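Report on the structure given below.
With one protein chain held back, the other chains of the complex are shown just where they sit.
Chain naming follows the written order as A, B and C, and within any one chain the residues start at number 1.
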Amino acid sequence: MKNRTELSLYVPEPSGRPGDEPDFSNVALQDAGEQRCPDTLTPEIELRDMPYGLIRVLDDEGKAVGPWTPDLPADHLLRGLDAMVRTRIFDDRMFRANRQGKTSFYMKSSGEEAIGAAQSLCLGERDMCFPTYRILSWLMARDYPMTALGNQIFSNAEDPLKGRQMPVLYSARDYGFYSISGNLGSRLGHAVGWAMASAYRHDDSIALGYVGEGTTAEGNVHEALTFAGVYRPPVILCVTNNQWAISSFSGIAGGNRTTFAAKALAYGIPGLRVDGNDFLAIHAATNWARERALGNKGATLIELVTYRASAHSSSDDPTRYRPKNEDKAWPLGDPIERLKQHLIVRGDMTEDDYRELYEDCEKRVRASIREAEAIGTLGQSKPSVKAMFEQVFKEPDWRQIEQRREVGY
Amino acid sequence: MKNRTELSLYVPEPSGRPGDEPDFSNVALQDAGEQRCPDTLTPEIELRDMPYGLIRVLDDEGKAVGPWTPDLPADHLLRGLDAMVRTRIFDDRMFRANRQGKTSFYMKSSGEEAIGAAQSLCLGERDMCFPTYRILSWLMARDYPMTALGNQIFSNAEDPLKGRQMPVLYSARDYGFYSISGNLGSRLGHAVGWAMASAYRHDDSIALGYVGEGTTAEGNVHEALTFAGVYRPPVILCVTNNQWAISSFSGIAGGNRTTFAAKALAYGIPGLRVDGNDFLAIHAATNWARERALGNKGATLIELVTYRASAHSSSDDPTRYRPKNEDKAWPLGDPIERLKQHLIVRGDMTEDDYRELYEDCEKRVRASIREAEAIGTLGQSKPSVKAMFEQVFKEPDWRQIEQRREVGY
Amino acid sequence: MTAMNMVQALNSALDGKMNEDPDILIFGEDVGYFGGVFRVTDKLQEKYGLTRCFDTPISEGGIVATAIGMGAYGLRPVVEIQFADYILPAFDQLVSEAARLRYRSNGDFWAPITVRVPYGGGIFGGQTHSQSPEALFAHVVGLKSVIPSNPYDAKGLLISAIEDDDPVIFFEPKRLYNGLFEGRPDDAVKPWKNHPLADVPEEIYRIPLGKARTVREGSDVTVLAYGTMVHVALSAIEECGIDAELIDLRSIVPLDIDAIVESVRRTGRCVIAHEASRYGGFGGELSALVQERCFYHLRAPIERVTGWDTPYPHAFEWDYFPGPQRVIDAMQRTQEV
Partner (left out) sequence: MTAMNMVQALNSALDGKMNEDPDILIFGEDVGYFGGVFRVTDKLQEKYGLTRCFDTPISEGGIVATAIGMGAYGLRPVVEIQFADYILPAFDQLVSEAARLRYRSNGDFWAPITVRVPYGGGIFGGQTHSQSPEALFAHVVGLKSVIPSNPYDAKGLLISAIEDDDPVIFFEPKRLYNGLFEGRPDDAVKPWKNHPLADVPEEIYRIPLGKARTVREGSDVTVLAYGTMVHVALSAIEECGIDAELIDLRSIVPLDIDAIVESVRRTGRCVIAHEASRYGGFGGELSALVQERCFYHLRAPIERVTGWDTPYPHAFEWDYFPGPQRVIDAMQRTQEV
């Protein structure tokens, strides 16, 4: 009977709410360069400490330090920076376009741009990513036409998805970018299936799946991880832990009790916890997992520790539920600033160069959005209504045929 | 490019198939008494090694050894033994009754009787277990009338579930035994909800949920564990790892890569791995988790390592997919033999006493089944057809009323 | 009486019941501190504390499973699924567990839970924020499905749903939350406040489950509708001058079969309207029931006005949505014979 206390229901609460000072003291950190870098073929049993550390390469001055430092040429980094900057600018402009009624909805990935950019450039052309709605920088890094993004967002006559999808739920097979849906988590298992298919075919295509930290609670995420553990396919499963899931802090997903990377331990696969605002660390960890996958050693889970610097979506107002300026207080900084600083420290860029790059990005983004707007924004232009009835099946059945006729198209 | 090999799809295989020698060398064991016994209020972070060990109390001679040894009086052990023996006998007789066409279906828990019996006696009257179909010994240990079991199995006029359920899918609220269903895993979350309700009410009822090791792959199991991690309710979640899920060995559920207890690490809750054929170890681990729960420290995951000694069900024939005599080769022995041996070693029982106990059990089982058979076996007797239309809702709506009239009841 | 929109009316129902009954717990994604993405649970955490209204992991299956366990224990949880499009991960829990628990345990356990689900289209939400899956639930033996169409009903029906000892899926037509919608997207927004059914008592009151409401009496044709389509249909009737009787079903399980049969026998004609896609939709069941029970009174084929048999398409919202013109066309077809 010792130690008994009255039972009570525990409900986790974040470290602060509106009016409070931001407080990230609960986020377990480690200095850049501190985490060890085991060989990519190390048995999982020797990796069980990894989920509790934090792989960081860029230190506070922007120097790359420690065993995870990747050997990347300047133009690789500059391509990454260009993609991240364009993502940031594009997001801001589209958010505004939404406010102006030009689109029904928008979602930014501000603060998280390093993730898609670094991974897009790390993986190969034939690899496939299974994105969430916050992985726009993947497409940017692969030079997906920004006008096509705009057309999708405006659901105009040139929308590559024919007006069928909400804004930002892109699909771009040729760019290694799987179809997004509003449903959370339900594509993670597709990434595993894709990778199993690749292994079955003795191909060398690997798959990369993403879920937000909030989404890890979905059953389908567990199912995907279970299959990834059992069949050891060449897949990298990423949790983008941006601390928030709409208004719910990461503790509501279990983040107060352990790390999201530690979920790997349940499946006997390696789990890496990575600074998600550090382009180099993301590249290095992704490449580690990729080498492991291509060594036929199976899946890796990567938690990318980052921060959702903006609203959840155009329908959201984060000042209602979290302290102001949390983004400024975020201990891992801004991914764009950090990569820029690194390039400067390396001597591969000056402040002037950066200004030039930024202005060039702005120009390109502006031109593309203008082009898309010229075709039409929401309601001003749309694909033919017959597209509503097409591709329900490969061939329509009598229902789509009759109904399309009824509508008059 | 180092270390690259051609990709190929990996599919786990068991250590043996029919015709092979049984081989359990892959089951990670530890000697009785070896695993440490931390204080029940130890923070989870200090318990992360526990899932990889094995809590055992009874050694090969039947002596209780080590820090987990519970202090149990002889009559407690004898009650447990009685329940286990009756479960074994009842199972055998009902399996035979099925072969004789007296019931449509049956499922035995042979080899796993220690689990329900030890936990039933460890937990209190107001605690609730959320069983699988292999936890019959829980009811036996609480002296649920065996005739009522028979009536349910025969779906006869006295069936407490009114003929609505397949055999063995009991429900017995007053015995702390939640309604079973054929669907795997879908009640684990109910155990968590129950425990949250108890905590909310400042009650002291705790919940105990079970799934088989095969079932851990279901999404709903992850969801239950997630809620258990987040809200820290007084619940004990058990994985009965009996090595097989119908014809699939535990590796198909991920058991080749890590232990099932290690799934706890994904949720930041303690995970204990326990000899499931050791009545004392089960009692001790369950009591540890219970004390922790009643100390308001939340959930514990317990893997009970055991072996399904018989067929999956009356519809199954294990000789088609696993080596003969695997049960004899199982390194953790027979739970009944082991408890009996312990009682003998303790000096609380002689071989003669055991024979007497066994015969007494046989007599009681036989009498109960006879009583149930006298009421009727499948098809010879059944509840009134009006029961088909009752309790679909608390009150029937016009559909049940009209249809019942149509059937003529 | 206060003029309330639907969100306020629902909030008032929850508030009133929580105040009265400590066994009522509310949880779901973002329903706690934030008060829900549609604000239906606004201020309830502040008022009743963290343990009575709280956020959950993003796990619809987990939410419903937890609710069932609490319900079996003896509480009366009211949970929110953020969008009907996301209820499917909880489908197995609802069908295999909530709906069957009482029956299979012969009354040993039951699940007195209410699952609130914003549903339906008209908000440019695309494929996954617009769907109307009520037919999937209507077929499930053991579940009740309720669908209010106005603030007054919303409060009274939600209170009945909460007090019901069986599991209730409570579909909230989200396009009606903040104002009336008649299926005419170009019209100015019509706030609820001037609508007679926005006069909502502050106190607890009940509307029994299974009683339809005759919105408008008429003799030319019976129109069966629920949710947003009630207003679309009414607007259509007002526009075209056909003397239609409009019945708001309010709940599709239990269904007010008597009201339906009585009306169709009188009018001899029937139009069924719902937002969901047609094939296998709940309109099929309604059509079959009317046909079975009113065959000799029917003077024209029963018409169904529904979403098309395609996914809910973002840019074609108003081509897909069964607006007033399509209801008018259907009513007129019933009059041609």
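As a convention for this text, contacts are C-beta pairs under 8 Å (C-beta built on N, C-alpha and C of every residue); 3 or more make two chains touch, one makes a residue touch a chain.
Predicted model only: the values in this text are computed from it and were never measured.
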| item | value |
| --- | --- |
| Given B:199, B:228, B:245 or B:309, the one touching the chain that is not displayed | B:245 |
| Sole contact to the chain not displayed, among A:89, A:169, A:253 or A:385 | A:169 |
| Options A:142, A:187 or A:257, residue touching the unrepresented chain | A:187 |
| Option from B:166, B:207 or B:238 whose C-beta touches the chain left out | B:166 |
| Contact footprint on chain C, counting only the chain that is left out | 85, 88-89, 91-92, 95-96, 99-100, 103-104, 127-128, 135-136, 138-142, 253, 276-277, 279-289, 291-292, 295, 298, 300-304, 309-311 |
| Hidden partner chain, residues of chain A it touches | 128, 160-162, 164-165, 169, 171-173, 178-179, 181, 183, 186-198, 200-201, 205, 207, 219-220, 223-224, 226-227, 230, 391-394, 397-398 |
| Those residues of chain B which, in the complete complex, touch the missing chain | 8-9, 11, 13, 17, 104-105, 155, 159, 162-166, 169, 181-185, 214-215, 217-220, 245-248, 252-254, 315, 320-321, 378, 382-383, 385, 387-389, 392, 399-400, 403, 407 |
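Note that only the chains that are shown with their structure count from here on.
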| item | value |
| --- | --- |
| Approximate Å spacing (C-alpha centroids) for the pair chain A, chain B | 41 |
| CA centroid of chain A to CA centroid of chain C, Å | 36 |
| Multi-partner residues of chain B (each touching 2 or more other chains) | 196, 198, 200, 219-220, 223, 226, 230 |
| Residue list for chain C, restricted to those that touch at least two other chains | 51, 56-57, 59, 61-62, 89 |
